[in-house]
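Only one protein chain is missing; all other protein chains are in place.
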């Protein structure tokens, strides 16, 4: 498995009652399959994983497996607050054919999540997991920002293959790239800094933006790989506002609304409470951002 | 139901393999029943609720119900990241005989958890829950600090009966006491400020300290109620270091170790990973704190 | 010197061009002198000290000294980013007859301001200062929250006589009261928690609220000293919103506007930029808060 390329963290389709719609996940993936994306993250932060029961998680993975071609990576979010539940979920994901599993840092007992505790947590998972594991650093959700030294130490474990880092600190990415083993992948956690992350040696990104502008994200990635820096930079600048729209500005509700506004057959639907769908005013503002980015 | 008094958030007993031990929960409660405590919180933060499966939660509630006398309050932690899962858990807790349920603020999508979203979340739960509900503010774990105005608005709902606030901001407690309906209870979230919280009108506390010094916490509460302020203050000052030991300093692992060190028959046991038991050096330091507080 | 009682951190009067008005400071103090306050802090945070030149500071201290009777404490803010400048200012304050000097924690090099550096900073000042010194903890301005252990260690120095702590963490106050030498004073840094701070052993407060409700703050203090807890609590609850108005809600501009709205002869005037005076809407809201608190 080569952990590189552009991966959308796909949203979970719910109906108006809040029930999961696995067939809509499949039809969305079928559309994304035509765009050049290198794989998918099923049940990351944008998949509202923390809102789902174990039964629902499994049903969605099963549907995803049926829709994802074997030449694209099938990554799953499997991080839970306890080490044992994380391992259990990794085992379930393996049964359902995932290629690797991402584990967000536990965060409820923040004060205890010092480097030694995190290192132990990830090593125990890595020892037990039938799947290669990816560290998932998501400070805006967890209040924890895994430092470079912790990642560099964890990168020595043969079953820990990369990190998805949504902290946006590219100096840290450079630090990890410099010191970790060569085949350890750093994936940017947002499309807002995909190009500069690649510049310092990241291998790609898990980016909400890739859900709504998949071809453009792949084009940026390809331009960088081919050494066409001006083209990569231009794409990066062009998509900065749309990236913000589906992340910091309107979050998952914005991402789901944007999928609908694309009008290309993607299913968006409502988020689960306590997240709430975009109101009309925000929806209009979102459309404007999408128009300016040239995706509608 | 009168939500007042001193309530320990009891830890969840695990064996050395990490399996729950409901009978140890029962035997612990049987010991606490002799101390004058006004009730219990089963599966709060100190109960490692985020580490447990739904099956385990229910098994522990069932055991607790059998051990808790009807004249003491049986409070449960039932807060989940999604509103619907929180409601589902409240319904299960009602089936198992709980008196009221506490709901920690959802926190994964922090940026979206603005007052309007939180108000909606709690109102939807309060409408649907068969049990009276208690807001649970726990900034150190969630990164969210519910403001006084949000609480005051929520206090208008007849099924929202109180708040457990672990923020320690007694000026906020005063603000809520001043503006909320008279029978809305503010419970301090730690024994570190039980007395000053009572002074400004709080009705009691959910305090980890009450697990290891139950009689003394009740004595402080009784002294305050009887107007014996000097006695209350003296108890407050005396227990400040032990309170820190089982909260900010060593957290749940410290609480479990302290129960063992009491040597009164309480079961402590290990926490679940990623939490780790106290090492020998910390254990010795804990004993010293307990000796100085006069509990061993 | 007994560091106890209620002290307003008085605002600095500026004219419409931003020039200091020492005679207005004197006339304000003359009015406060009739209210029972135990002294004054000249050039604390509410005095916009960071906005002033050394020349202006000295001119204001000189004016204050002329207006403050010898039986009230004349406290000054003298904390600067460098240790040597702090000492120099303490020496100037001594020349102008101050009784003690408060030193806010240096904060520009936050990451370096670990306990050992702060302890060294305050000890060097305490050794050199001709005046008794008071630690000033102001996390909302500095981003630094001095911990209890640091304070307890500093309290061993004979020339460090107290702390003004605006963190509002009364559990920490209790910790300091328990462990520091008996004549070390803890002063609450806000009127929002004056009563609960007294309950755990604080000796008084430096409170913006005392500028606009001096008699009531003194009444609360006296009620507590006399053991009339219900009266103290009632005053505390009554003044919570007005306290917020002149601190967290509208800050120094709110405090200056409130002095004007009292209509008792106090001079308020504009703050210095970048602070801006209250607009009409906020001014009207402030008046409402003052009416509800019964001060106008």
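For the reader, a short list of remarks on this structure follows.
Order of writing sets the labels: A, B and C. Residues in every chain begin at 1.
By our rule, a contact is a pair of C-beta atoms (placed from the backbone, for glycine too) under 8 Å apart; a residue touches a chain by one contact, two chains touch by 3 or more.
On a predicted model such as this, the values are computed, not experimentally measured, just so you know.
Of the chains on view, those touched by the hidden chain across the whole complex are A, C. Residue C:272 is the one among C:92, C:157, C:228 or C:272 that touches the chain not shown.
Note that of A:3, A:200 or A:213, the residue touching the chain absent from this view is A:200.
Contact with the chain not shown here comes from a single listed residue; of C:117, C:152 or C:219, that residue is C:117. Annotation: of A:192, A:214, A:253 or A:268, A:192 touches the absent chain (contact as defined above). Listed here are the chain C residues that touch the chain not shown: 18, 45, 48, 50-51, 53, 81-85, 106, 108-113, 117-118, 120-121, 124, 140-143, 248, 251-253, 272-276. Within chain A, the residues in touch with the undisplayed chain are 168-171, 174-175, 177-178, 190, 192-193, 195-197, 199-201, 227, 229, 233, 236-238, 240-241, 243-244.
Definition applied: only the chains that are shown with their structure count from here on.
Taken as a graph of touching chains, this assembly forms an open line, each chain in contact only with its neighbours along the path. Shared numbers divided by all numbers used gives the overlap of an interface; between chain B and chain C this overlap exceeds half, so the copies present the same residues. Ranking every chain by how far its Cα centroid lies from the centroid of chain C, the top place goes to A. Between the Cα centres of chain B and chain C there is a gap of 35 Å. Taking the mean of the C-alpha atoms as each chain's centre, chain A and chain C sit 49 Å apart. The residues of chain B never reach two or more other chains; the list is empty.
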